[in-house]
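Note that this complex is displayed minus one protein chain, with the remaining chains in position.
The block that comes next holds chain A.
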Amino acid sequence: MLKGYVPPYNATVVQKLLDKGAVLMGKTNLDEFAMGSGSTDGVFGPVKNPWSYSKQYREKRKQKAHGENEDSNWLITGGSSGGSAAAVAAFTCFAALGSDTGGSTRNPAAHCGVVGFKPSYGLVSRHGLIPLVNSMDVPGILTRCVDDAAIVLGMLAGHDPKDSTTIQDPVKPFTLPTFADVNKLCIGIPKEYLAPELSSEVRSFWSKAANLFESEGAKVIEVSLPHTSYSIVCYHVLCTSEVASNMARFDGLEYGHRCDINVSTEAMYAATRREGFNDVVRGRILSGNFFLLKENYENYFIKAQKVRRLIANDFVNVFNSGVDVLLTPTTLSEAVPYLEFIKEDNRTRSAQDDIFTQAVNMAGLPAVSVPVALSNQGLPIGLQFIGRAFCDQQLLKIAKWFEKQVQFPVIQLQELMDDCSSDFEIEKLSSVSLKQ
């Protein structure tokens, strides 16, 4: 729908970065309209996880299957902001922006071994962010370390008159101090997050992380978020409803793709939207309109809003009981190969993969995925910290301490560079650099 669209204005978050002297390297790939958890459903094709080409992964694979084409079994990045995560993981940029509505920043961050930060809802302006679910979307920040994320957040946070849902208080840039009071911390482990589909490796790292905090004197307790099991369905109703509404503007009239049919306005709308949207988007629009019908509104939309309130209250209660931060997995397992991922449809995958991340969006809380260690296959595993609303700095402080403890390894992509470059290309590259 927006393939050839060049926006005539900058999003507030982009403008803020540009004003501070940032250089825009480019725009990254994603799932169409941020709907998906694999970054596989974009018009420009799927995104490949740089770790597919890492030394760490390839070494492990050589021990396993033989005779496979090196490239055919590449891994997904997760999604929907997979392009941004891949860009950061592959050292192509200092930081990247994504969006996070159900985990779209944290999920690919975990799969690509980078830091994926979701700010509190209302802290960072959504002006210029193409909306998916207006009441849950936030711009997400992807970086290689927590300090970098803090720098970017410091530049982006604060009231924007163009976004009426941002908080009024001004926010100053900050640097993260070294966190020394781990022994005063109370970490909550939500018991409902121990899902049966959780891979044993992730569970093991989760456990180790909890022990790490405990060994440093922090209080680590089990807590309950009783309405967790309802959050997927609730999210589905609210998300599709808002999507149906937000996508109504794409009619080919003012901008974007327009079909060739001009028999009537209705026919033009219908054809434009059929051509411009993929199946995933169309499916969500249809569902959403169903839930918004007069006869269904009370039973679906209103009900879902009420359940959302219950889910948000779960978190409030837990934080009120003295817990500073929650520790959970980010994803069920490490990144899977593309060919395996596409065996299930987008809706099924999203429902599975969003399980740990999406309740956070419903509650508007800040959360961050921090890379912890490599799996047996040599792929990144991340864990998630969830903080109190508008205590983003506090959350990042704790994340930074944790990052320092785990010492996640740097991705080794040298082989990839060696494999890819031909003599011809090396000459080209060097000639470019000489001219400079």
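Quick note on the criterion: a residue touches a chain if its C-beta (ideal position, glycine included) is under 8 Å from a C-beta of that chain, and two chains touch if they have at least 3 such contacts; residues count from 1.
Basically, contacts and distances are computed from a predicted model.
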> Missing chain's UniProt protein name, "Auxin-responsive protein", "Integrator complex subunit 9", "TRUB2 synthase" or "Glutamyl-tRNA(Gln) amidotransferase subunit B, mitochondrial"?
Replying inline: "Glutamyl-tRNA(Gln) amidotransferase subunit B, mitochondrial"
> For the chain left off this view, which of A:Cys145, A:Ile261, A:Leu292 or A:Ala312 is in contact with it?
Replying inline: A:Leu292
> Which of A:Tyr57, A:Tyr193, A:Phe301 or A:Phe390 sits in contact with the chain that's absent?
Replying inline: A:Phe301
> Of A:Gly38, A:Gly113 or A:Pro131, which residue touches the hidden chain?
Replying inline: A:Pro131
> What residues on chain A make contact with the chain left out of this view?
Replying inline: 2, 7-9, 11, 126-131, 133-135, 161-165, 168, 241-242, 244-245, 247-251, 253-255, 262, 265-266, 269, 289, 292-294, 297, 301
